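We show some of the complex, not the whole, and keep each chain where it was.
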Amino acid sequence: MWLRTICDMSFEVEIPTTFILMLRQRSGANQWVAREEYRIRPQVPVYEFTDNYGNLCQRLVAPVGPFEIFTSSDVLINDLVDQAPGAPFVEIDKLPESVLSYLLPSRYCESDRFNDMAASITEGHAMGYDQVKAIETWLRNNISYLPGTSDIAISAIEVNERQSGVCRDLSHLGIALCRSLSIPTRLVVGYLYELEPMDLHAWFEAYVGGRWYTFDATQSEITGGYIAIGYGRDAADVAIFNQFGPSVTLETQRVEVQLIEEEKL
Amino acid sequence: MWLRTICDMSFEVEIPTTFILMLRQRSGANQWVAREEYRIRPQVPVYEFTDNYGNLCQRLVAPVGPFEIFTSSDVLINDLVDQAPGAPFVEIDKLPESVLSYLLPSRYCESDRFNDMAASITEGHAMGYDQVKAIETWLRNNISYLPGTSDIAISAIEVNERQSGVCRDLSHLGIALCRSLSIPTRLVVGYLYELEPMDLHAWFEAYVGGRWYTFDATQSEITGGYIAIGYGRDAADVAIFNQFGPSVTLETQRVEVQLIEEEKL
């Protein structure tokens, strides 16, 4: 399926402020970016670099006044995300080096504190994909998904105490639980077609059976429509924008995801 | 200045053939890619990766039949490239690690064989930028630039024997000469506004005075209009496309570079 994404943000900047953005989508095994726009106004110099996780990031200094970022892309993805019940746990000594850092606890995923809880939730499930699926199901049934309720990121421990959260919060708890089982797990930030209400979204991927699989406890079932913008250990690594200064206000943010017909590309 | 680039290629493929492409431009210190299109027909899975030089590459298997690649971008660059007469040679022990590999001889730049010639050409010039400028001037005056005359890449030694070549050939000889003076030098493939006749272009960059500077012996003077697609030690590293198989024909290739007004972006 071909999707067209738009993410349009406007800021009010009171003093010149450095931004680090992560809004250039990359083509990968599961998505092909055939068109991309990335415009900023006013135009200032931008330095693009690749971070430790392979994301393309942009660094710039926004001047005083209104600052606008417009991004849009046409992306081809599969109609359905792959699922693999029974896909086995990969022993640590067999994991590719590139996934090892996704075993470690991180800012919002204190996996070193969830051993017992993860064991309890996944009891009786085969090691690997089925454990992750059990965790996703548990999250769906036990942590209320309340989009739009949280401004600042909270950690898995805090999510577990509140028993509710936004998409990012449910993912953080899911990641912490999976990592405590020694399953590499990462946060993905991106777009989801037909998300209600439409916004940027976050979900998680677990490495089982020799590859990454998609999980999302906020949806009643996983079908398709996921477009990744960035990957990381948690939301600390995958901020769509980080501004380093106290005097910036996000005034508006518009997110759209449309189905497009190939002929109209 | 804002430029719009187009590179459109069509191939005829007789047996399924793997391509490695380098046609996704990156934003960098000297260019901002505000819009980009990258379309292939028929649509096949594409895997994008970053090579040792930071270029984004695409790997795919083209099926039997016609295969088309269309890329286009809107890029902001400075009106004039920077020049820095007198910029000093950087001692090897002060060079950033990332530029060290550009000191070594490479496939088409046998810098280990040009010591005497480089010394002779640059005699009396200050070490650094002025040496490179002397080499560029020497190339312009001594090696005939004959666009469109060469199909296969030849090396600096061969270029020096023929005393003529395409843009890539002049650059290879320039690179070999600079490296023999221990100046890090790299090949750039990309677009040049108002190039006559219009085509993809190649030039070289030398690291002096703490940064990379642009040199191009094919033009009577360097002004501006350079858009980079890829960087590498020489043309072996920076092929716009590498096809691994004997049965592919490049049927057509169209390259355009247009000046665009910002309002029309």
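A few comments on the model shown:
Each chain carries a letter (A and B) given by its place in the written order, and its residues are counted from 1.
We adopt the following convention: a residue touches a chain if its C-beta (ideal position, glycine included) is under 8 Å from a C-beta of that chain, and two chains touch if they have at least 3 such contacts.
These figures come from a predicted structure and were not determined experimentally.
Of the identical chains making up the complex, 2 are displayed, while the complete assembly in this file numbers 4 copies.
Methods note: only the chains that are shown with their structure count from here on.
Centre-to-centre separation between chain A and chain B, using Cα means, comes to 36 Å.
Across the complex, chain A meets chain B through its residues 24, 26-29, 32-39, 43, 45-48, 50, 54, 56, 58, 76, 265.
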